[in-house]
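Omission of a single protein chain aside, the complex is shown with its protein chains in their original locations.
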Amino acid sequence: MIKEGDLALIYVDERRSKVVKVVKDKTLHTDRGYLKLGDLIGLEWGSKVRLSTGVTAYVLKPTLVDLMFKSFKRATQVIYPKDLAYMVMLSGIGEGSRVAEAGVGTGFLTAVLAWAVGSRGHVYGYEIKKEYIDVASRNLESAGLSGRVTLKNKDITQGIDEQELDAVFLDMPNPWDVFPHLQNSLKPSGSLVIFVPTVNQVLKILSHMREFKKLTNISVAELILREYQVSQEALRPKSIGVTHTGYVITSRFIKEP
Amino acid sequence: MIKEGDLALIYVDERRSKVVKVVKDKTLHTDRGYLKLGDLIGLEWGSKVRLSTGVTAYVLKPTLVDLMFKSFKRATQVIYPKDLAYMVMLSGIGEGSRVAEAGVGTGFLTAVLAWAVGSRGHVYGYEIKKEYIDVASRNLESAGLSGRVTLKNKDITQGIDEQELDAVFLDMPNPWDVFPHLQNSLKPSGSLVIFVPTVNQVLKILSHMREFKKLTNISVAELILREYQVSQEALRPKSIGVTHTGYVITSRFIKEP
Amino acid sequence: MIKEGDLALIYVDERRSKVVKVVKDKTLHTDRGYLKLGDLIGLEWGSKVRLSTGVTAYVLKPTLVDLMFKSFKRATQVIYPKDLAYMVMLSGIGEGSRVAEAGVGTGFLTAVLAWAVGSRGHVYGYEIKKEYIDVASRNLESAGLSGRVTLKNKDITQGIDEQELDAVFLDMPNPWDVFPHLQNSLKPSGSLVIFVPTVNQVLKILSHMREFKKLTNISVAELILREYQVSQEALRPKSIGVTHTGYVITSRFIKEP
Partner (left out) sequence: MIKEGDLALIYVDERRSKVVKVVKDKTLHTDRGYLKLGDLIGLEWGSKVRLSTGVTAYVLKPTLVDLMFKSFKRATQVIYPKDLAYMVMLSGIGEGSRVAEAGVGTGFLTAVLAWAVGSRGHVYGYEIKKEYIDVASRNLESAGLSGRVTLKNKDITQGIDEQELDAVFLDMPNPWDVFPHLQNSLKPSGSLVIFVPTVNQVLKILSHMREFKKLTNISVAELILREYQVSQEALRPKSIGVTHTGYVITSRFIKEP
């Protein structure tokens, strides 16, 4: 049952879908007509509604990905679901894991980590810029995930406060500067997962990993997502789109080299 | 601390890594020397050990992906982590979700779903072939996930026993034959996620979805994973590898068209 | 030596490069300054020139690809060089070949075929729309290729006038309607090469080829081009770009099934 204050995905068609907060006296305006949001209260999720023009829309419970792309305020470049999902899966974290992450930025990775560790896990997010913390904080709040996250306005290259972490995720220009701090924070056998956009960074990371000696089982990969135009008569990948996001580097931390 | 009976990933190098059960009187034989598994008991995860030849290896706690590829017995084609992770993330499921899946096959998708829903969620796995159930059952057991899964030797095209599911995942040749059963099993606003290898199936799915009318917010995508040769001096994607797995189709179930 | 009337590529930087006709009293205006085109006359190709602001530019002899993208008037969707080059190479045509093509459209494929068959070969281009013929005609003229091409304002599904062709290239919505006309126009052992954007068309082509029985050695492929941001400090594929063009289908014509 939809309640006042819920976030709802109003889906008209592929190009017209929006996450809104269900508030009594608010109205959603689209180029296909408007919708009085108060009318949604009491409806079941998945219900059909009609815009003022008679055009059909559906009220869906937003997934985390819906929230990220259609509700989160954006302050920085973000990591895409294809990469986020892959990073989380390869890291080996799950229910109850404790992980650190930097930089938080808009909070996409933070949110996905919080989702993955569940209510008994915890995410420690490091971010130098105060304004990003504020944005991420609101985003996590709106996704109902803030209870699992501690955001810190700190430079992770100066140290990691936590111990015995299951994994560390780095999405920052100079991830190698964090390596010295893994010693006292990341469990041996834990995962270090890095996301960087350029080939030069990948090479520099590999070079620092070799020198650091305490990371093994290293993998480097990139994922190319081909989204299709959903058409039964003219099925084909979309013509224009994202052609590159970044490289995912995974590794495992060891006690001694 | 590693205990007798634990599964451990013995990592020598990229091509030599194996998941073994730590048993007192067993020995792991590799082309680089052997390792007495009893010697691992009492070591910390992430420890360095030496094979009989002096070659270095590391003892890592296997991730779910390690288990799937290096320990699970394989009975069928499997879905790869890139696709599994993406399917789970887009579905919107998480801690506590209840999901159905068919066909179970080797149990890769089952395991990942069980991982995603956590200890308070549940996965109902349908599989026609008894022998696959047995394989999947052992695999899930070994990954410590069987408590969250009910495997059923049933044809899902004949019906879904559960109600109010958060999502249904289909990896089978004729997923459209399951559509009529969604009505009484999948929550409105819940996700239907399908994985198929051929373009013909994608077209047939789109055609049946249009006729069925109760699925919306449809997306079709494929993911191309490019794994790199991990080399600081000669970084490049691997030359030969998997060039196609399948298409991921997501959609949301609605109360009425 | 650059002469009046030559086409020249004025290259300032990756985003500022233009093909111009060298005419005495004309001026090229760019957001970096202007260039009097008459000043180019008598210079060697590859010379450095300065815009009015002192910014450096180079005067390059345009390649066919430069002409296509920076000088050809565009009337329709075009085929990209990655696909054109692959189609030509797989077709087996070369110096002296005689080929037919439809639809001409803007003339990109026509131009590339004319380039490939050389001055002793010939291209017969079919196009239903008179206005496209005019555009293509001017484009081929400007590339100095019109002597090798006969453009015909005819519907190729009504018949092919030529005999003993070495190859037929089809870039049109319904290529299967041309199959019956291959009998009297394409040499046995010659190539039929088709370019189509959708999966549905590929399936329909395969279906018609099977029924037609006189095409063998069939291949279907797509090419993904990843262009890199040319930067020594931040090498990476470009973020946004073309994600799909179409499918290339090649086949060989046989005397009898």
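Per-chain numbering from 1; labels A, B and C assigned in written order.
By our rule, a residue touches a chain if its C-beta (ideal position, glycine included) is under 8 Å from a C-beta of that chain, and two chains touch if they have at least 3 such contacts.
Since the model is a prediction, treat every value here as computed from it, not as a measurement.
Where the complex has a chain not shown, which of C:30, C:47, C:150 or C:239 is the residue touching it?
Among C:30, C:47, C:150 or C:239, only C:47 touches the chain that is not shown.
Give the residue, chosen from C:17, C:106, C:157 or C:185, that touches the chain omitted from the document.
C:17
Among B:53, B:150, B:184 or B:200, single out the residue that touches the unshown chain.
B:200
What residue numbers in chain C mark contact with the hidden partner chain?
11, 17, 44-48, 58-66, 81-82, 84-86, 88-92, 94-95, 112, 115-116, 118-119, 187-191, 199, 202-203, 206-207, 210, 216-228, 230-232, 235, 247, 252-257
Go through chain B and note every residue touching the omitted chain.
Here the touching residues of chain B are 197-200, 224, 226-227, 233-246.
Spell out, residue by residue, where the missing chain touches chain A.
For chain A, the residues touching the absent chain are 199-200, 202-203, 224.
Keep this in mind: only the chains that are shown with their structure count from here on.
Linking chains that touch, what shape results: line, ring, star, complete or other?
Topology of the interface graph: complete, with all chain pairs in contact.
What rotation angle takes the CA atoms of chain A onto those of chain C? Round to the nearest 5 degrees.
180
When the centre of a chain is set as the mean of its C-alpha atoms, what distance in Å lies between chain A and chain B?
Using C-alpha averages as centres, the distance is 21 Å.
Hey, what residues on chain C touch two or more of the other chains?
Chain C, residues with two or more chain partners: 199-200, 224.
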